[in-house]
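All protein chains but one are shown in place.
Every chain is named by a letter (A, B and C) in the order it is written, and numbering of its residues begins at 1.
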Amino acid sequence: MPATGKRLTLQRRTPGEGPDAPSPEPAAEPGATRREALALSSLGAMAALSACGDTPEQAVPYVREPRGVTPGEAAYYATGFMLSGVVQPVLATVREGRPVTLAGNTDHPASRGAADPFTLASILGLYDPGRETAIRRDNRIVPRSDFERMLVSARARWAAGAKLRILTGASTSPTLHRQIAQLQAVYPDAARVQHEPAFPAGAPAGPRLGEARTVISFGADPLGPGPMQTVEAGRWADLRRAARGGAEVTRLLVAEAEPTLTGARADLRLPAREDRLEILANAVGGGATGELSALERSFVAEARRALRRGRVQVLAGDTLPDRLRRRIESMGDVARPAPVLDYGETLAFDTLLSELEAGEVDTLVVLDCNPVQTAPGDIDAADLLQRGGQVIHAATQRNETSLFAEWFLPLAHPFESWSDGQAGDGSFVVTQPLARPGSDLFGPHEVLEHLLDQGGAGDLESVQETWRDRLPAPFEASWMKAVHDGIAPGGPPSSLQNAAQQNASSSEGGEGAFEVLIRPDPSVWDGRFAGNIWLQELPRPLSKTVWRNAAQISPADAARLSLEDGDLVRVRAGDAAVEAPVSIQPGLAPGAVVVTLGYGRKLGDGEAEGRGYDAYTLRTLAQPFRRAGTVEPTGERADLVTTQHHHTMNGHHFVRTVAPGEGVEHCLDTGASLYPGWESGEREWAMAIDLDLCIGCNACMTACQSENNTPVVGEEEVDKGREMHWIRVDRYYSGADENPDIVFQPVTCMHCEQAPCEMGCPVNATVHSDDGLNLQVYNRCIGTRTCQAYCPYKVRRFNFHAYSQRDPSEPEARRNPEVTVRARGVMEKCTYCVQRIQAADITARLEDRGVKEGEVVTACQAACPTGAIIFGDQKRPESAVAQAKADARAYDLLAELGVRPRTSYLARVSSRSGDAEDEA
Amino acid sequence: MSPPPSHSIHGPPQAGETSGPYTLSGVTDEIAGITLNHPTRLRWTIGFGICSGLVVLWLVSIAVLFTRGVGVWGVNVPVGWGIAISNTIWWIGIGHAGTMISTLLLMTGAAWRTSLNRFAEAMTLFAVICAGTFPILHLGRPELLFWLIPHPDQLGLGPNFRSPLEWDVFAVMVYLLVSLLFWYVGLIPDLASLRDRARDRFGQIFYGVLAMGWTGSGRSWANWRRSYLIIAALGPPLVIGLEGGVSMLLAGGPIPGWHTTIFPPYFLLEAVFSGFAVVAMLAVLLRSAFGLRSLITRDHLGMLGAMMLITGLMTAYCYAMELFGAWYSSDSFERQTALDRLFGPWAWAFWGAVILNFATIQAFWIKSLRRNGLLLFAVALLVSIGMWLARYMLVVSALARDYLPSSWGDYWPSFWEWTLFAGSLGLFGWLFFLFIRFLPLISMFEIRELVDEDEPGGDQGDRS
Amino acid sequence: MTRTLLAEFETPGALVRAAKRLREAGFERFETYSPMPVKGLDVLTRANRRRIDASALAWGLAGFALAFAVATWMSVVQYPLNVGGRPLFSWPAFFLPSFEFAILAAAIGVLVALFRTSGLPRLHNPLFDDPGFARASGDRFFIAVHADEADEDRFRAALEPVGAHDIREVGA
Partner (left out) sequence: MAQIFSRSADAWLRLGLTALAGVVPAALLVLAFTAVQPTDFSSDINVAEQQPVPFSHRHHAGELGISCVNCHVSAQTGASAGFPPTQTCMACHSQIWTGAEALEPVRQSLLTETPISWNRVHDLPDFVYFNHSVHVGAGVSCASCHGDVSEMALIQQVEPMTMRFCLDCHRDPHERLVGRDSVYDPGILETGERLSVFEATANITNPNALDSCNACHR
């Protein structure tokens, strides 16, 4: 029975089944190996490189100083992180050989310094204590020579025509494509199979947003989490900014089932089940509107008006059927930009499945992919993997698939190996390693080289081989430049077919009251980040839930089924069912339930094991994203932890919304005071956050966490209300629950000039600096928590336990040495990245000058894909922050308190209430 | 300046003035006997044992707290202050009745205080000790407590004298020391009595050293009375200063529900109210435990009931004014907090406090009811609980829901917070049991002053 | 050779009368002992009010000045910090701790003055040699005088009529 295939208890592959029967000696428990791995971490090699010993009494200099390393100074390397096939260009900060933080590559047009939370958090994977370092055969550690011996006979078989299949995720790496082609040249029946669970095969093809004045979206979420978020959000922000200059207004009309980040920014949003989108699209395209509801009719009317006006782009969701999608996307007069991302020639996943079923495959190489977990529920991948043939699983840590593979190859982390690929805009990036991998780790390209020939060239040689022809001569110089800059020349191939479209399966059919929407998770994506504790604790943009997945249902359905947040329900689709806690999602279309992938892991990714439910079981090969199903209350309660418990602004206007061209009034706190003012210092650091550009993506939160060593506290502590994020993104709903306005507001320390917290502290642990920072001196803090009590914004965070010393997944080696690690019993909060201010100040002093505008960039500011966060010296009238504060939309949060916050907000612009520049 | 009238043996009869069969030696024997003969050995041992058990619980709670961090409590963001702070305010408030009875009534010459003041002062002292422990324990890094006290150091940095918390450090410390001092000065003559009656060497030395060689000479009595009066005069300002400081701990922050000018008098009245309740409880208990019905008379109980009624009504007025102030401010945040307290998540605490504090004391309009020991005890107990609820509500409701709904939270005390609170009750009882075991629980010499000694050959004229 | 003579009385009234008689009889230096303050004696043995009051005031003022000076010096001179944008010399805020400290100092001043004016502590006192003197802290009233042989008769003559219970020489 296929549906239950996924639910079997995982067992170690029985010895003796494979072609070469190994000795039956049992290996260590999987759980135990993870603990052991703490000591065996591949970073052990790097620890020896660190400049200073941990014990304070000892000073241990290098024997030979590595080139380019100055103890105490950071080095920066451009590289990239491939997320679902698309490379995110990053700039890594490396200290004493330890990669510490990531930021977007400022020089790369696809990033412009910004990055999404997945990318920013990916650095933690490098330090994952669960990483595997040994080659294993049937779970037993074997020497590398065994593996190489095995390959000798295998190569002979492949050369003779045996089927060699390589299963990978989506990849735009030209080196991978070249190596596959090379394999195919040598072995007659070699092929690559692509399995990317988050997307219909091949998507995304490239940026979707064009230069339109109005965007109408049917289920598309260009601003949502995923590999294209940074690029799309950047484009969207550019359009928005450009329109602000002129009289034009950009508008966004969204019809979608579950509220997405795109929907949250819509001027007009219509909640509609996904199976309703076709009818709506037909109506917009001129079809009958008779059977539509009033709400739907007004959306259709608005969309038609926009279409008549022109400069409209119409987007369709990736998961819609091809036919419908093409029809929708042809409606506007602004076409979708041409596809730019090349995923290479691949065999379809279902072809591989039938080959496996038939036992035809000689060797299956699973390269950084976990099909046992991520295959649809109607596929018993575990069984298929054992139908004869040899399975080689290469991954950074052992997971569900490893249990059914004879061979396990420890894969180097992407930041330990050379590779390449395309960024979201189609441009190429050569990604360089930031750290030296442990001796037995394989780079992905190295694995393929091993399949090819005896010697097995390294990653660097493979990648260089690819680029030898592509780079202008002389090769050495242009190679160095490409690596250094993180940008490789060359655009996308000219004749790209939109490969995505061929496999977007239709999802109609099935009986059931609910439309079960199966989506990648905003926190752990398809499950690959399940072991990443930063992402686990990152509140999901809308539901603000953390640490496990929930089933989202609409308020109307919740009322009908008498469900509350945290009630356990059984979501059933076909034969499969999962039990999930309910999260009531305002704005979700009634009749739809959203489940997210990536949880319910059975092995691997330490933190994730056994957490949440496995939504892959609800999938079928034919219907991976939408199924018909039911939701049944079980009467039980389940853990569901959120960081925000109240969802409305309670009649206030913390987030202000204005019509285009309007400003806000009396909203900057420049209030009079009985106290004589303090003479301002040389500089006045200040921040402005443009709520019109904020899309609630959480990139700022992750960037801040990695920059400032903010500890992760775990699910139980979050439940107690003790999360430590220095910057949070408040999300408010206003209006009716069925279709509320959704607004975001990043809130962090406002650095009030008349700070109440400073008055409260009895030991002067929080005081003001000369340049206007509200300082928190950890080593002076005794933990009275008065400052927290007095803070009207509640942005202060307290170390109730020794959070920084608790979690091995966030090791000391990862920490930013520029920021003090806080002890138990100490208050902490946003410092405006004082370490960056100090660094800039020191640089400026050494050069006998002042700090320049733009020289200090806070971590949150750098990460923001829309540039919503502006920071600088407000004392200079020409600075960006001073100008932002002079904007008509500028206001201070809780200005009436008279605390004179240094952080101001710019009101959000919405043209929801009628279109001013309409035909009228 | 006339001498304090309370010292007059012949002043006009006052409410509760001790009279009756007592002689000078009878008074001394009865009260000193409690200390020296330990008449209630079994009951005392049981009570002391129970309290010792609670003290052990208290110590365990502290050990857990210090090893695992303040996270073992339920405190969080936004409610960083939990019942640790509300307990502090509650305990401090209880203490004030002792000071008020001793000082204000001494200065106004209310002679009925003499039966109550000694143990009321002891109660003050122990309540302040209990109060003082909580702010220390609630620190994230209690080992650095000394940074709160100005001292020369290598940092070149002192405490922040603008912080209400710093004021409270001074206020609580001073209150503790001055209360101790006042108590001790009042004890010296009685310690001499015990010294002279102690039969064993240990007792003689113990009481002898503490009595400092007091002889009761005319000169020392005169000096003593002057000194006692001056220290007493320092009491009320001290209490006002302290409650001002404690209330500013909340009122000093810009938090709706805290940030009002009514807090200092409001806190003071609440404090004295709850203090009288605890004095009443102790009075009823001691009275029945040691058979002191003629020393602590029904008149005394009636006076305590009346004081509870008066201070309770004044407190009720403050409650009303606080709500009125919230409404009259037209500030939506203030109103929101008031509504939260009235009808929201803290309604149980608010209405619990209102019913326990104000409904109960209405019984005391009737004289016979407030002279009824059992009823007085019951009402006083309810008022103590009610006042605890009031403090809890005040601290928690304002913090849990202040300005931005995004950071609204909730708070429930954890197991270890409750044990710490129970432990502090035990500590109070433990100290109190030690007190009644080793020190005279009623001021002997002041009772002596009230004894209407039948003087053979007395000359009334000479005595005026 | 002076000796200490002790006269014992049963009531406060007797003590007061006796003291008056002694004064009339020309005894300038005698001391009464009683288990509680005896009202009528005020006229005869006055408190050293000036010393006690002055001590309280002086200590109180000094305490206030010290605390205020420390607060001011630490906030303004030692490390001038911008705390919440408030002035360095935030005198109204400094007032409260200074006031509290003043009270503590005043109370200590009173205690010191009490001890000094009353000759305390004095654990060893010749009067304690008298076996009956223990009742001075219970129910008996005493007058003691240092007297030589000549005065003893005068002493007895003055006190016996007012009801001295017993007149004896301490330590005899």
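Here is the rule we go by: a residue touches a chain if its C-beta (ideal position, glycine included) is under 8 Å from a C-beta of that chain, and two chains touch if they have at least 3 such contacts.
All values reported here derive from a predicted model rather than from experimental measurement.
Visitor: Name every displayed chain that the left-out chain is in contact with.
Guide: A, B, C
Visitor: Which residue among B:96, B:162, B:195 or B:219 touches the omitted chain?
Guide: Considering the complete complex, B:195 is the one touching the chain left out.
Visitor: Out of B:132, B:213 or B:405, point to the residue that touches the absent chain in the complete complex.
Guide: Of the listed residues, the one touching the omitted chain is B:213.
Visitor: If you put the missing chain back, which residues of chain B would it touch?
Guide: These residues of chain B touch the chain that is not shown: 151-157, 195-196, 204-205, 208-209, 212-213.
Visitor: Considering the entire assembly, which residues of chain A contact the chain that has been omitted?
Guide: Residues in contact with the chain left out: 51, 53, 56-65, 70-73, 681-682, 767, 769-771, 773, 775, 777-780, 818-821, 831, 834-835, 837-838, 842, 844-846, 848-850.
Visitor: Identify the residues of chain C touching the omitted chain, counting contacts across the whole complex.
Guide: Missing-chain contacts on chain C: residues 79, 121-125, 128-134.
Rule of thumb we're sticking to: only the chains that are shown with their structure count from here on.
Visitor: Which category does the touching pattern between chains fall into here: line, ring, star, complete, or other?
Guide: complete
Visitor: Which pair wins on C-beta contacts, A-B or A-C?
Guide: Between the chain pairs A-B and A-C, A-B carries more contacts.
Visitor: Measuring centre to centre with C-alpha atoms, which chain is farthest from chain C?
Guide: That would be chain A.
Visitor: In whole angstrom, what separates the CA-based centres of chain B and chain C?
Guide: Here the centre of chain C sits 28 Å away from the centre of chain B.
Visitor: Taking each chain's centre as its mean C-alpha position, how far apart are chain A and chain B in Å?
Guide: It comes to 58 Å between the two C-alpha centres.
Visitor: Averaged over CA atoms, how far is the centre of chain A from the centre of chain C? Could you give it in whole Å?
Guide: The mean C-alpha positions of chain A and chain C differ by 80 Å.
Visitor: Send over the residues of chain A in touch with two or more other chains.
Guide: 756, 758-759, 761, 764
Visitor: If a residue has to touch 2 or more other chains to count, which residues of chain C qualify?
Guide: Residues 79, 83-84, 86.
Visitor: Chain B touches which residues of chain C in the complex?
Guide: 10-14, 16-17, 19-20, 31-42, 44-49, 52-53, 56, 67, 70-71, 74-75, 78-79, 83-84, 86, 90, 93-94, 96-97, 99-101, 103-104, 106-108, 110-111, 113-115, 117-125, 127, 134-139, 163
Visitor: Taking the touch rule as given, give the residues of chain A at its contact with chain C in the complex, in rising order.
Guide: 673, 675-678, 752-759, 761, 764, 767-770, 900
Visitor: Any idea which chain B residues touch chain A in the complex?
Guide: 68-71, 73-81, 135, 138-142, 144-145, 147-148, 155, 157-160, 162-166, 169, 249, 252-255, 332, 336, 399, 402-411
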